[in-house]
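With one protein chain removed, the remaining protein chains of the complex are shown where they sit.
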Amino acid sequence: MIIDTQLAALFTAGALIVIGIFGALFLDNLIKKVIALAFIGDGANLFLVSLGYKAGGIVYIFLPGMAMSNFSQNASYPLPYALVLTSIVIGASTMAVMLGIIIILNKKYGSISASKILGE
Amino acid sequence: MNIYDIILKKIKDIRMETGDNKPVTNIAASSMLTAEITLISSILIAIVILRLLNKNLMIVLAVLVFVLIFMAMPIMPKLKREQNDSLTSMNFYVIIALGIIVTLFYWGNLNV
Amino acid sequence: MIEYIFMITAILGAIISLMQRDLLKVAILTGIPGASIAFLYQYLQAPDVALTQAIVGSAIVPVFFALAVLRTRRVEE
Partner (left out) sequence: MSLPNLLIPLMVIIPITCALFLNLLHERIRTVKVISIVVAFALPIIPLFANYGTHYFGGYAPLIQNPISADLPTLITGTALYIFHPAITYVYGSAQKLMIFILGIVGLFAIFISLYEVKKPSGVYIYLMLMGIASITAMLLSDDIFNLYVFFEIAALAQVGIVLVSKIKNNYETALKYMILGGIASPILLLGIALLLGVTGNVNITDIVYSIRNGLINPQSPVLLMACSLIIFGWLYGTGLPPFHVIKSAMYSKALPTGAALLQAFSVFSLVAFGVIIIRIFSYIPFTHVFLLAISLIAMVLGITMAITQTDFKRLIAFLAVGELGYIGAGFGLGTVFGITAGLFQAVNESIITALLFIGFGTIMYKTKETDMQKLGGMLVATPKSALFVLLAGIALAGVPPFNAFQSKLMLVQASLNSGLPEIAIIMVLMSIVTFMTFMRAFHTIYLRPKPVDLEIKNEKIPKITLVAMVIFLAICLLLGLYPHLATNFLQGLAMSIT
């Protein structure tokens, strides 16, 4: 391939973040806005994960019967992966709170348009 | 017509444009005036810090900004209208700020 | 090789899901980038993150959105 997997994954993350910011800025529907925000979070997580990737490496799980030297030289870097687990859960919970607020606001205004609800 | 009346009239005009029909009270006008003076004086003082970079640049900029401010005189009502609670404008400024910060840090450090 | 396909589906899925007018479709289509990213994590040597993302990104979050759509309104005004 012309570009390696890590670089491609970083580009994908960047594209997701850009799509998300674009959506959060220009979409008027609140639920779509929240979905766009979810994409920004996904992009940041993907970015973090692709940092730990090692070309030609193996998964960082030490299985019985594996040679220690082989593992220590080829395993990918697990720290970012551990962080992403937390980050995914935080993102999902934030999303849930936002959707809850949107449901309440829909009852009040009968609309989920950002310009109607969140205007001045 | 003294200066206070001119300012009061200007504020009223800007209020008209935005469709804000609250009466302009004395306190509101005088606080607008205070804010205006504070804003202008602090901008002009802040420009003087540029002397550490380049003295000529500072003088030119100070004069330029002074003239610009004088032309756009009641700044405060415009500033207040700009900084409202609407999500669109907040989003806009946030993204602009992100762009400015990244550009400044990235290019400012590489090329200084 | 196959990971490039998932990258493309992730980006396209994100764009397409934001372009729909029917919000329930949007909610369901959100699962596509979520699932693609989960597969991508697997190819990026992170199986445990992939498991979490597969559950959260392709099941829980779309369901949240679908529930929110059902409680509010279905078509964008």
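We just call them A, B and C in the order they show up, numbering each chain from 1.
Rule of thumb we're sticking to: contacts are C-beta pairs under 8 Å (C-beta built on N, C-alpha and C of every residue); 3 or more make two chains touch, one makes a residue touch a chain.
Everything numeric in this text was worked out from a predicted model, so none of it was measured.
Put simply, the hidden chain is in touch with A, B once you look at the whole complex. Interface residues of chain A with the unshown chain, by the touch rule above, are 17, 20-21, 24, 30, 33-34, 37, 40-41, 43-45, 47-48, 51, 77, 79-80, 83, 86-87, 90, 93-94, 97-98, 101-102, 104-105, 108, 117-118. The omitted chain makes contact with chain B at the following residues, 25, 27-28, 31-32, 34-35, 38-39, 41-43, 45-46, 48-49, 52, 76, 79-80, 83-85, 87, 90-91, 93-98, 101-102, 104-106, 108-110, 112.
Keep in mind that, in the parts below, only the chains that are shown with their structure count from here on.
Across A-C and A-B, it is A-C that has more C-beta pairs touching. One inter-chain figure worth recording: chain B and chain C are separated by 44 Å, centre to centre, where each centre is the mean of the chain's CA atoms. Chain centres here are Cα means. That of chain A falls 11 Å from that of chain C. If each chain is reduced to the centroid of its CA atoms, chain A and chain B end up 38 Å from each other. For chain C, no residue reaches two or more other chains under the stated contact definition.
Across the complex, chain C is touched by residues 1, 5-6, 8-9, 11-12, 15-16, 19-20, 23, 27, 29, 31-32, 34-36, 38-39, 42, 45-46, 49-50, 52-54, 57-61, 76, 81, 84-85, 88-89, 92, 95-96, 99, 102-103, 106, 111-113 of chain A. In the complex of the two chains, the chain B residues touching chain A come out as 84-88, 91-92, 95.
On the chain C side of its complex with chain A, the touching residues are 1, 3-4, 7, 10-11, 14-15, 17-18, 23, 26-27, 30, 33-34, 37, 40-41, 43-49, 52-53, 56-57, 60-61, 64-65, 67-69, 71-73, 76-77.
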